[in-house]
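Before any comments, here is the structure.
With one protein chain held back, the other chains of the complex are shown just where they sit.
We just call them A, B, C and D in the order they show up, numbering each chain from 1.
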Amino acid sequence: MAYASGYFKTDYAMELRLIETRWQKVSAAVLVLALGVFPLISPQVAIGIANQVFIAIVGAAALMLLTGYAGQISLGHAGLLAAGALTTGVLFKELGATFWVTLPASAVVGGLLGLVFGLPSLRLKGLYLAITTLALHFVVAFVGGEYETRRGFSTGILISPPAIGGFALQEQQHWYYVLLAIAVAAMLFCINLLRTRTGRALMAIRDHDIVAESLGIPVRRYKLLIFVVSSTMTSVAGCLLAYYRGFVSIEAFSLYLTIDYVAMVIIGGLGSMLGAVLGALFVITFPYVIEGLLRVLPIPAGIANEMFAINYAAFGLVMILFLVFEPLGLVGIWRRVRNYFLLWPYRQTAVGGGGG
Amino acid sequence: MQTVANIAVLVAIYALIGSGYVLIYRVSRVLNLAQGELMMLVAYLLFSLATLFGGHPASALAGAVLLSLLVGLVLYVVLMRRMTGELVIAAVLVTIALGILLRGLMVLVWTGQMARPLEKLGWQNSPLALGHGVALSSVAVTTIFVAIAIYVGLFVFFRYTAWGVRMRAVGENPLLAAQRGIKLHVAYAMAWALATFSGGCAGMLLALDSGLDGTMAIIGLKAFPVVLVGGLDSLRGAIVGALIVASAEVLAIQLIDPLVSDVVPFVVLIAMLAVRPWGLFGTEEDIQRV
Amino acid sequence: MSARGALLRLEQLEVVYQKVVTAIQGVSLEVAEGQIVALLGSNGAGKTTTLRAITGFLGVDDARVTDGRVWFEGRSIENQPPQLVAHQGIAIVPERQKVFETLTVTENLEATVPGAGTTRAEQRRRVERVFEHFPRLHAARRRLAGYLSGGERQMLAIGAALLCTPRLLLVDELSQGLAPRIVENLLERLVELRKELGLTVLLVEQSAHVALQVADHGYILENGRVVLDGTPQRLREHKDVQEFYLGQAGGGERRSYRDVKQYRRSRRWYG
Amino acid sequence: DSYVLGLTGDLTGRDAANSGAVADGIRIYFERVNRTGGINGHKVEVLVRDNQSEPSRAATDAQTFVNNEDLLLMITASLSSTYAPTISESKRKGVPVLFAGGVCPREVFPPKPDPLLFCTSGYAAETDVKFAVDYIQSVQKNATLGLISMAIPISRGSIDQAAEYAKSKGMKVIGHESAPPPTANYTPYATKLKEGGADWVLSWAPWVTQVKTFEALRQLGWKGNFISYGHNVAEEELKRIKDPGFLVFTTNGMFSDGQPVHKDVLATAEGKTKFPITYLNEGWVAAMTLEAALKKAGWPVNRAKLASAMDGLSVDLRGLRGGPITWTKTNHYREQLYYRVYGWDAAGNRIKTLKDWTSREVK
Partner (left out) sequence: MAEASDDRPLLQLAGVHLHFGGLVVLNGISLDLQRGELLALIGPNGAGKTSVLNCISLLYRPTQGRIVFEGEDLAGLSPHGVARRGIARTFQLGGLFPHLTVLQNLLVGRHAHFSSNVVLDGVFWGRARANEIAQRAAAEEIIEFFELERHRGELVSKLPFGVQKIVGFARALAMEPRLLLLDEPSAGLNREAREDLSRFILRIKHEKGIGMIWVEHDMQMVADLADRIYVMDYGAHIADGEPRQILADPRVVEIYLGSKGN
């Protein structure tokens, strides 16, 4: 292939490649290397944060599919994470089930719940749908809370680390590679889904469902389908979270968790899988960054007490500033920077229209 | 009988909070998730004013009411104005972030401890016997009257000025509304000011009745089902929704199990939306003609 | 141009979308008080963009006027927010999203803010007048505008724009989706209004026949540039206008749509 | 080279008034210790993190703490929802945990406490409610008992136990109300208790639920007695409410007792906390215990050494409580619990003790 004069595509299969140019290949290799080496050179705390990011990526990708691509706003995300975690907890505690049982079981429970969460979407849209899914979240939380109280696990269920082939997953480093692999797999799955027929159907439904219907897309089935797919992924993330944290407690899945995830997809940039990754990274690391910054500042001892309130308020403030000044999300920034460099120093000028 | 009185009080509280959601939703299609925090903020402002003007309860109250309008206005001008024309969900997230910011600031300024503005005002919340063995605290009775007064005021406002329709127009398509000469920012600012005012009244009354602490913000969330059942853009709906949800809740406490009182409103909500997706009085929002 | 001063004047206007796509460049045009001016151009020429630049509707698409001025009554108004522009007496009938879909037809009209100093009674009378002009709207007055047919929407949008009692009316594709009879009525009405109120109109129109019939002056926009302007008479005699806008074959008689040549590639203007 | 401890507490969340005071108590106590030469010649450094009573934040805090190699012990001062993550992390890295100011988890009680978990806080859900029921019975033989909890697992659970216990003692129990954490209006719950004919109401819940239910009952014109668990705000609240029918039972002596140690706390903490100083006793107790443990562990010290030093520790609380905290291999809570009941003396316009220290054995 003649790279010298540019890059040509000679058949349609080439268009389907995710990594096309040599430049992209190089960057991908660098990225892989960086991700692989990271846990070997970083402090425990940083690896722990990275692990949280990976789990969040799975959850955020699921929500991005649903909200960013299929246009169904859901506030039931924490409920679904809880479902996965709780399934894991219950099976572990009651039956002593292993990871290989709890993981698929969580997926199945998530899928079924997805069906339930998806039903309102056949009739409702926008914020109405959002609040209804929120209502379902409360129902899940109520059931979970009842279970924990009735069974006397009111402070939560402790779970032992998963054993994979006799090897107990306990060290942060080990978790790192496992979670990284899972996050990458989840991303690939979503990206593939989106560039094929399913993904286009979802976006069509988001933009105009009646039109989609009359193009031969069974809209209702697709809506339920995406709820099921997204919930399954979310539930799996919940299961991973339970194992990673080593405990399950319904109180850990409050509305705030949902808000975190919604923040991830919006701050990342709706309608972009890269956005889900960036959003997860941002939302998870953000509190640490703020904390770090406040720690570096010379705080007079007198207000040391108020640090936490300041920290909390700062979190809100930065989030507001971010949303106000960059409503397109991190992906927006990324694209702008990239466009700037792609076009620099030119500015594209008018091309006439023409009726076809 | 007592049950009816209890329902009436809860209806008043929910209707007041609900009107805040409705007003803002009506002009901007944004659900203001900081409503609870705003309520709490106004209540704390009342507390501080009461501490300042210990001897003059009336001026403390008037001051708090004015501040509530001002807070709404300022919030709009410095913050929400910038979100016009952005994604609705992003604006909703801004309100969530605003809630976080406010909560942090409130803990900073007023700590998380219980505050009792009533005592600072030097008043007594004496029980009122209403006959038939029914008793309510005087603040609770006041709450009912305040709710009625505010709603009458709002209805009159929307009936005799063209702003009701204009607000909805702005809510649907701000740019087109601007083209038609509607002063967008006036509509938005008005909605925010009124919403914090009515929500703030709820907050102040709750605080006067039973004190004020960090959990008040969450009560704001409990009024969600109310406005959805009634229809997010309808004030009438907010009253009816409040009636339905409050009755369901109180009756659940009274007759079934207090434990379910928390989920009951949401169950009512789901059932309701399955039948009428836009709530009882809401206008249909998703019109797709081809 | 007319001896009277220009109500609206565009001076070397340039609009850039998303900081990269230049949609119009160096567009200058004048609309004198009381005139009807037609703006013609093929699809994508930049007509809508020009109107948006005047009304301040650009921000949503991340577009900006990067060069040139827009003068209205001697004040420069480019990059002003739409509501300010509206308050100076410029009303528009937009190309797409022209009605509030979740409001009823009557509410759509009521939501429109009349010019300063209009009484409620006066406003109501005007609404009635709109209904007189468009009986179909009257029949549909209680229906949500979102359920109207395409033509009914257009009627409603025009009605609402007229309610503002504008000094300058901008219409993006007046005849779009309207039955021939209605178009004819509307044009007559515009001519009338101009006489009555001294209304000034800038008309974007696909159908050059229609536009040139009522206009006092016409501009032709291609590839984001004004390539030709003049009186309707002059435009009608121009060879390219005849070929591309009026659909006339060499001799002046109408070309049939049936006779279109296979794979004809259009000639482009490089004014 | 100082003793490093990590505290995770609810500093800005819904339990801030409690946890914040505990954190302040510990901080102020060790500030003084450090000023006066430290322990075994080494200063004590307490790292503090805020978890807002949210399990996921607590998990993060715990993870940060256990990954800090210098850190010897974690202190938890927030609601029980945060225990599981802390325990889970502590197991992973063998870090001892002290529960201060919250409810003590089951794992510290005899006969077989978790080797890493210890508790100084006053609460002991089950024993608490049993004491209260016994007290009610000692005052009024056949009282009709109403019960109210907050709809969180721990509170509900112990009130359920109170119901069972009261029934076993032959009392008439009229239901168990449970109000969700944020409740706009407590009157419906109060109405139900009143209409049920309760002449005593027992509550073991966060303070809001207790006091707001009581006030709603009074608004309804209810004339009975209300006994509730005495959180650290109790002393202030008794003075505010001034109702002889409102009693609190507590394991912490109130400052109105005027013990020397109370004066000491007042003098030390003056102006160093935004909380009323009467809130600090839980934190003080925890800090006194920690001081003793560190002293015993000596220097150099590691996590395991500290944990084993804590086994078999006995700390005299000098009147902050009715008796010492004693930890043994079989009990990481304490051997004896001491309760007191306080109420309002309308005539004297002051807090009065209705029942002096009564000990209960912890089994």
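Brief remarks on what is shown
Here is the rule we use: contacts are C-beta pairs under 8 Å (C-beta built on N, C-alpha and C of every residue); 3 or more make two chains touch, one makes a residue touch a chain.
If you're wondering where the values come from, they're calculated on a predicted model, not measured in any experiment.
The chain not displayed here makes contact, within the full complex, with A, B, C. Which of A:L63, A:V229, A:L278 or A:I310 touches the hidden chain is settled by the complete complex: it is A:V229. The chain not shown here is touched by just one of C:R96, C:R120 or C:K239, and that residue is C:R96. In the full complex, chain C makes contact with the omitted chain through residues 17, 21, 40-45, 48, 95-96, 136, 140, 143, 147-152, 154-155, 173, 175-182, 184-185, 206-208, 244-247, 254, 256-258, 260, 262, 264, 266. Taking the complete complex into account, residues 11-13, 15-16, 189-190, 192-193, 195-201, 203-204, 206-208, 210-219, 225, 229, 271, 353-356 of chain A touch the chain not shown. Where chain B meets the omitted chain, the residues involved are 289-290.
We adopt the following convention: only the chains that are shown with their structure count from here on.
Chain centres were defined as the mean of their Cα atoms; on that basis the chain farthest from chain C turns out to be D. For the pair chain B and chain C, the distance between mean C-alpha positions equals 44 Å. With centres set at the average Cα position, the gap from chain A to chain C is 46 Å. In this assembly, the C-alpha centroid of chain A lies 39 Å from the C-alpha centroid of chain D.
Across the assembly, chain C contributes no residue that touches 2 or more other chains.
Across the assembly, chain D contributes 12, 274 as residues in contact with two or more other chains.
Note for the complex: chain B touches chain C at residues 85, 162, 165-166, 168-169, 172-173, 175-185, 283-285, 287-289.
Put simply, chain A touches chain B in their complex at residues 67, 73, 120, 123-128, 131-132, 134-136, 138-139, 142, 146, 208-211, 214, 255, 259, 262-263, 266-267, 270, 306, 308-317, 319-320, 323-324, 327. Residues of chain D that touch chain B in their complex: 12-14, 16-17, 20, 151, 177-189, 191-192, 195, 207-208, 212, 215-216, 218-221, 233, 240, 274-275.
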